[in-house]
Structure formats: C-alpha cells, structure tokens
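Missing here is one protein chain; the remaining ones are kept as they sit in the complex.
Moving on to chain A:
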Amino acid sequence: MAINHLAPEQTEQFADNIVGFARALRAAGMPVGPGAVIDAMSALQVIDIGSRADVFTTLEAIFVKRHEHALIFKQAFNLFFRASEEWKHMLDSVPLPEQARKKPQAGSRRVQEAMSQPRMTETPQHQEQDLRLSVSDKEILQKKDFAQMSAAEIAEVLRAIEKMHLPQAELLTRRHRPDPHGLRLDLRRTLRASLRTGGDIIDIHRLGRIEKPAPIVALLDISGSMSEYTRLFLHFLHAITDARKRVSVFLFGTRLTNVTRALRQRDPDEALASCSAAVEDWAGGTRISASLHNFNKLWARRVLSQGAIVLLISDGLEREADSKLAFEMDRLHRSCRRLIWLNPLLRFGGFEAKAQGIKMMLPHVDEFRPVHNLSSIQELITTLSRPLPPHHRSLIRSAA
C-alpha cells in the first residue's frame, strides 16, 4: 500500500501527517503528548520509511504505552494511512479533543441544589431547636438503611462519607528512612556527621522501616438487586481512592469493568459520571462466578501482588451458582491478604445463608460484614485500619 504522503523529503506535510495522526489518536481516547510527536518524527527519520510494517511498529512503539491501546492504534493507523488522497479529508473530519468530549461541568448539580435550598430563619430559639433535631437526626441517620433514605438523607450521608477520615492500615515495607527510634544503624549518616567533629562519633543516626497502607481492591456488584446501594458505595470508594494511593476498583454485573482511573478524578460527581460511562451493564443481571473468573485471570496478578485487602461488595444473589463459583472464590481468597465480604442483606436480623450462591461463597471469606448504613461503613473503616495479624488466615481458620 502506498504511503507516499509520509515521504521524509516533504518535511512540512510529513510533520502535518504525524501531528494529525497524533490528534486522531488523542480523539480516540489515547493519551498522546506533544513529546511523543517529536519522538515519532525523529524515529521515522531513522528507519526505512518505505516499509509500511516498519512504520507501523515504529509509531506503535512511540504512541502506545499500554497494551489495551494496541487495538485502537491499529485501527487508527489503518484508517489514517490509507491511500494518499483519502487521508486529507479524513484529517479534517477528525474532531478536536475539546469538541469530541465536552465535559459536563463538575459540581453543577451540587451548585443547583445549594441555590435552591430555603434560607434558614435566624431566630436563636429556632436555631437551638434545629440543633437538637439535627443531633437526633444524625443518630437515626447512622442506623437508617440506605435503601429507605430520602434524597435529602442520602445527601447527608454523602457528606458524612466525604468527611470520613481513613486511618491507614500500615504495612511494613523493606525500605528505610531516618528514624531516631529505628532499629537499624544508619552508618552513612553517622559517618558524615562524625566528620564535623573530626572523626569522633557523637551522634548515632538510625533507620526505621517505612510503613505504608496496604493496597485495597474493591469489587462492587452493580446488578439490579444492589441498585439502591451502588451509588453510595461508589461515593465511599471514591473517598477511599482520594485518600489512599493504592486502591483499585472494579464494578461487575454481567461483566467486569475496571474503573480505577475514572475514580481517581478529584470531583466525586465527575468521577461517578465517568464510572457509569465506562460500565455497560448498569443495574442488569449478576454473574458473580464469571466476573470473578475474569478478575482472577486478567487482574488478580496485577492488582493483588503486594498483599492487598479485597472488599467484595455484593448481595451474593447468583442465579448460576455452581462449583465454579466456589472455585473462583477460593482462588481469590488464596491470592489476597484478606478477603472481606460486605453484604447489605446482613441488615436483616434473622439472615441465614440460604441462597445457593451465598453458601458457596461463605467458606472462602475472612470476614462477612453488613454494609447498609452509615455506622456499618464506619465500622468497616475501623476494620480496615486494624493492624493485621501476621498469620491471620491460619488463626481465623483454626478459630472457626
């Protein structure tokens, strides 16, 4: 296939082509920076430009930085570098990124809500009454089931979730930092300090191990039966993602979607909007077994490698419960540090694990907790911040 519009002697057009191609990639959702364009141009000067396959590989090596983008790149390349005449109007038809995806203004809903609230009357007595009311309201709010809340109450809960302070469950790493109470001698700093006194060691510097929070991986069920809870949990997970570095979030109904990047956006509304844009099966059926299988196969090795805590948020109502579900749960359990199953169904006092799916899953979790109101979320946070016993699994198994 002729790609003579890539000929290096026509430098200006050549540059245009690369810039246009980069723009097309960007419009297709790939992160392509200006540095990559410059790289691409210098790379194309090094190789023999007559070979389409080599040009492909060269540009791929520069523009594609994640395996997931390889397919997009291939399609874009094939479209863009077709016959020499066609490409020009192709270039014109490529939308600019701003036009391609106009963001809804973040927080617009919140602003609207804030504006439409009635003004408070400012008599002192009233205020006192209001305060008292709000205290008891808060108590009720703590225990009230998410599924039974009014819109205003949910807004209150969201605010509470945003304010929650996450204590960091610490993991000792193998890295060190200066620490006066550390156990290891910092010879290098001690020696450097000794030079100031002509070689006499007066101050002994020490090193301590660096601690960091254990990674958290959340698997959130977004099927129809969970619909009253999903939005709140997403808010909760967004708050966690904001506070911690290593949090990965997956949503699953009939299929599994990784929304970690979407949740990284600072603004909760924007983050949730891009989450729902990424998911195709919102409030549909549940295929826990298949979703767990996908997670185990595609993601477990990538996100569970450093002693992660897994939060499985699901009601466990699986129609196709068979031995596969138990198998996948077992695998998940074996590949993480701690598996916590959060189930809103536990809110019912006389809950019994009668559903087939729940029975299959229960033997493979370290903890089984309710999560349907604010106080249960707070308890969860306390659990997450508790130091983990070194051989937690064997301890729990022997106790059970």
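Going forward, contacts are C-beta pairs under 8 Å (C-beta built on N, C-alpha and C of every residue); 3 or more make two chains touch, one makes a residue touch a chain; residues count from 1.
As a convention for this text, contacts and distances are computed from a predicted model.
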{"item": "Choices \"MoxR-like ATPase\", \"Methyltransferase\", \"Glutamate synthase (NADPH), homotetrameric\" or \"ABC transporter permease\" - which one is the UniProt name of the chain not shown", "value": "\"MoxR-like ATPase\""}
{"item": "Omitted-chain contact residue, chosen from A:24, A:62 or A:234", "value": "A:62"}
{"item": "Chain not shown, touching residues in chain A", "value": "31, 33, 35-36, 39, 42-43, 46-48, 51, 53-54, 57-58, 60-62, 64-67, 70, 173-176, 187-188, 191-192, 194-196, 198-199, 245, 296-297, 301-303, 305-306, 327, 331"}
